[in-house]
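One structure is given below, encoded as structure tokens.
One chain of protein is taken out of this complex; the other chains stay put.
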Amino acid sequence: MNPQEKLAITINGETHELDVPVNKTLIDLIKEDLGLIGTKDGCRQGICGACTVLVDGVPIRSCLELAVRCNGKNVTTIEGLRDAGNLHPLQQAFIDNGAVQCGYCTPGMLMMAVAFLKENPTPTEEEVRKALIGNICRCTGYTGSVRAVMTVAENQGSNQTKSIEITA
Amino acid sequence: MEMHGEYQISADRRTVWDALNEPTVLKDCLEGCESFDKKSESDFEAIITTKVGPIKMTFSFSIEMSDIDPPNSYILSGEGKGGASGYAKGSVKVVLTESNDITVLSYTVDASLRGKIGQMGSRVVDSVASRMADDFFNNLTKIVNERAGTIIESPSPTQVTTEQHKPYLSRLLLGAVIAGLIIFGIVFLTTNP
Amino acid sequence: MDIESSKPTAQDPQKLRHVGKPCKRDDLINKVTGKWIYGTDFTLPGMLYAKALRSPYPHARIVSIDISRAQQFPGVNTVITADDLPSYRFGSAIRDEPFLACDKVRYTGEPIAAVAAISEEVAREAIDLIDVEYEELPGVYDVLEAMQPGSTLVHEDMDQYEMEGEYNRCPGSNIVGHTKIRHGDIEQGFLESDEIYEDVFTTQHVQHCSMEPHVGIAKIDEDGSVTIWSSCQSPYNAVRDMANALGLPYNMVRIICTGVGGGFGGKNYLRVEPLIVALAMHTNGRPVKLAFTRDEEFIASVCKHPVHLTFKTGVKRDGTITARKITAIFDTGGYADTGPLVARNGAFSGTGPYRIPHVSVDSYCVYTNNPLGGAFRGFGVPQLTWAHESQMDMIATRLNIDSVDIRMRNLYDLGDKTCTGEVLRTSVGVKDTLHLAVDLSNQGMQHKISDSPRIVRGQGIATMHKLTNTPSTSSVIIKMHADGTVNVLCSTVELGQGIYAALRQITAEQLGIPMEHVRIRAPDTDYTPFDQSTSGSRSVFHSGNALIRAADDLTNKLCKMAVPLLDCPIDSLVYNDGAVWQKNSNKFITAKEIIAGHFGPRGATVQGDGTFTPFGAKPPDKETGQTPRMSAFWMYATQIADVEVDVETGRIKVLRIVAAHDAGTIINPEGAEGQIVGGVVQGLGATLCEEMHVTEGVITNPTFVEYKLPTTMDIPEIVTGFVDSFHDEGPFGAKGLSEPALAPTSAAVANAVFNAIGVRITSLPITPEKILHALKLNQIDT
Partner (left out) sequence: MSLPNFEYRSPKSIEQAVALRQEYGDDALVMSGGLTAMILLRERLVKPRVVISLSEIPVLRRIDFSEQELRIGAAVTHSKVTSSAQVRNIAPILCEACGHVGSPAIRNMGTVGGSISHGDGASDTAPALLALDAEANVTGPAGERRIPLKDFFHGVFSTELDDNELLTDLCIPTPAVGTETRFMKYTNTSEEAFATVTVAISILRGKAGICTNVRIGLGSVAPIPMRAVEAENLLCGKVVTKELIKEAAIMAASEADPPSDAQASREYRRAMTAIWVRRVLEDIFLDKCDS
């Protein structure tokens, strides 16, 4: 058996103490050990973006990160976007703007969009496209997801509501 | 993938043969060659390890001689099994010509490589392949020239022609394959005539 | 009420409550929260993980396989090769493919052995311990060479394979399918023409790249019955092909569909299932799961057929086409898969939506040792459209005729007869799509014009038509619960295209109940009735019509049950808005009350059953391709592309694509636009940057690092529009929608590039390198 290490990791606000083999990737920890199936495995080379999660608020490729390297870190997955039952505004906007068809790229794209909007609340469309360049979608042709992010940016900009603080 | 090149060695053909006669000389020229032994008149086996960056691969080769026209030219074809990391296959035609007191060794290689190495991207291989072949011939020229005296001029760079695109596996290790194949050819020639 | 009278009349749209209105899909809430379960997420207790050992050689004899080391590796449950299986062979058109390679391998990536182990890592390590001795054979990689008599045979014993009826093959050669169309007298046609132009076009290997790789789990019970959980498009294709391969009765093979992360045709037939079934036969009942890695998606699944197309067209000086002779050669790789059907489909749409009196088409499906060609969104039509729309512009230039005019002169009208002898009697909106595209295009563009002298602008147009696989059948069962809410049991699969929303709209409209009362979930062939396939843009038309019939059957039953409850004769009763009414009175009884009244308070379910097959559709004649009805419906589309070309680098920037489509009545407007935009972007990928580089049967770029898909930064402004068109046999007048979206894009872009810099690229993809090379040749000529 591969050598194990003790790992203290917070996932979507819940802290776990686990013994983890050192060669376990973060995506395998999330999906196999913690049963959070929302993060998707598309290419295992860091190109398609379906495996994007937030580590301390920063979007990374969970297929190219070792679980043990996230010791003491705060990981947010798609399952962590819901805040007390209601959807994150971006989740609702993706539904309303035709940004989702097969849905396999959606979790990764949402995590990237959430982190991007937090850092850049009033982006131009060009900036939104640059932010999502690493999330490949084969069904929608991207116009829906770019429109969804722009809509949320405008709504947040206009009524200055407290954007739902995700558990990162 | 096709590769061909030419090397001018400042020694008469006899000196080139003598130098090439010593297996230790050949082993020094060929980086990563752990063993090579003669199985029969025209069959050889060799183990070659090559290292590119962090990647280390070991090939066990079985080689066969054909179209032997001593001492002018011959064709070598061989197959190397590298386990999971890949398969190598290639053939080399070598021609030795002598003009006044230098020997011109020209070679034409057709080789392909398959397996997991392709994951590193096909853009990697040509340069590695030609570099390793160049390294081999530089070493050879240096050693032979030490014996025969002066160096006439540096070898012409290896031209790499590419048909449309490279086979699946990167040609990363072709250099080892090519150099290895050429070596055996020469070894065979030297021991035969 | 018999079936015929229930045919939908042209209800005026305002009265419709659901069809044609925006509607929220009920699968999206689970997808944006990561709850939707795809095949890759699916696990079962005691499940084993599988890996396949794949051939590195495109054509080789298997001299020996030593699996002993793999068998002893800790954690390995089973290792199998072809010797552990009876000689099962599968294939939808021709049963030519073994579960595991036995005598020789015919394409790089063909599975030779398979391992089932307690974890993916163990299976992965064990695969490396299997030693195979190959004897490489000379392969055939050029499809033209593969067609010549005497060339290397990929399948020496092709004549012994069982084959579907309608494809004709030529044993002793590599030709596994040959479709012919003979209409009028082709030589006479060329005599009547003023000019004859012969042009050659080619297309490349393109991979579906569904974001979810192929995945499946198989389990075999003591009684020998096979259960497969699979992320597949067409469960009944899998039942038929697997049962035929295993020699089992159909009811012993059960396909349970998981969520699907994109299909695009790649998951329409068996691909991962044979391996997991072969392993499951040796794991003593434990389920076996195999999920392809991304590089297996390139080397081990099917891709879009590269096609060599020769178009010889005779035209009058005024642009009227008098004759068209087509030779299309599909490179279907080591095994046929559904190649013969794709070559056939391509042929029957191949002449383009043009009235041509004299037509001769020969469409071949040819074995090589290249990667496998299979079903890809468009089924051969995008390749043929690339040729006929490129040549149409080439002819327009040669005759100095405007490219819109030359099309208008030849496009079909209502009542015209196609080259396969079908009279187009309804919904022929191809000219309308041309007008709409031109109107939308003239409304100006967001993009400002570049002022650099190196950037040149151009615009191009392309028009197309496509049939759907005909005849084909769909059956549906509507099950009404005691509370009046409804489950629809159908085997159409939600791939992401939004089909369940459209089918729920049709059901809610027919039953007059709210959308929330209608649910559809993934099929299970033990329960859901037959549906031929989720492909060919056929689902709305066929499953929609089946739904209308099922709703009639259900409402008839409710009316019969209401007779004693309302105490009046059957013919005085009518069903409307979830209840049975007595005509010209306000007496009514709701469905809920009918069920309670008829079956008692514990309730029951009432099922409506509906089946639909287009009437009058006969398979085409094998020699001439003639048939009174080639397609249940014809889809039309016109696209206009605006491009900028950098004349120094050859780089193309597509500024805008206008897409005007005739899909009949649009059931779900938002969903429809999404299908067109997604299709256009897929079309752009195949036009500009997607190519599987295959050298001597070996793919040199099997990863997303070197096989590039369009990203958010590669998409142009996309303007979509739908002509209003009504198909008298379609549900509410609807036809089909998704496939045409990517067919005309390539030719529209190529025509725009020609318009910009006078350079004609005839091979896909249109790379900057090809443009620079062509520009240099031009400079030498001029």
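Labels A, B and C are assigned to the chains in the order they are written; within every chain, residues are numbered from 1.
The rule is simple: a contact is a pair of C-beta atoms (placed from the backbone, for glycine too) under 8 Å apart; a residue touches a chain by one contact, two chains touch by 3 or more.
Note that the structure is a prediction, hence the values are computed from the model and not measured.
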| remark: Of the chains on display, those the missing one touches are A, B, C
| note | Contacting the left-out chain: of C:Leu467, C:Ala686, C:Leu709 or C:Ala774, that is C:Leu709
| remark: Missing-chain contact among B:Ala11, B:Cys33, B:Val52 or B:Met65 belongs to B:Val52
| task | Would you mind spotting which of C:Glu120, C:Asp524 or C:Glu593 touches the chain that isn't drawn? | result | C:Glu120
| Can you list where chain A touches the absent chain? | 2-3, 5, 22-25, 28, 44-47, 49, 52, 58-61, 63-66, 68-69, 112, 116, 130-131, 133-135
| Residue ranges of chain B at the interface with the undisplayed chain | 51-56, 84-85, 116-117, 119-128, 131, 162, 165-166, 172
| field | Residues of chain C (touch criterion as defined above) contacting the omitted chain | value | 119-121, 124-125, 128, 293, 648-651, 688-689, 691, 693, 700-701, 705-711, 713-714, 767-769, 772
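Note that only the chains that are shown with their structure count from here on.
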| Rounded Å distance between chain A and chain B, as computed from the means of their C-alpha atoms | 51
| request: Mark out which residues of chain B touch at least two other chains, giving numbers and ranges. | output: none
| task | Would you give the residues of chain A that are in contact with at least 2 other chains, written as numbers and ranges? | result | none
| message | Residue numbers of chain C touching chain A in their complex, please. | response | 24, 27-38, 40-41, 208-213, 259-262, 264, 293-294, 495-498, 670-671, 673-674, 677-682, 703-705, 709, 711-713, 715, 718
| request: Using the touch rule from the top, collect the residues of chain A that touch chain C in their complex. | output: 31, 36-45, 47-48, 50, 77-79, 81-82, 87, 91-92, 94-95, 98, 100-107, 110, 128-130, 132-146
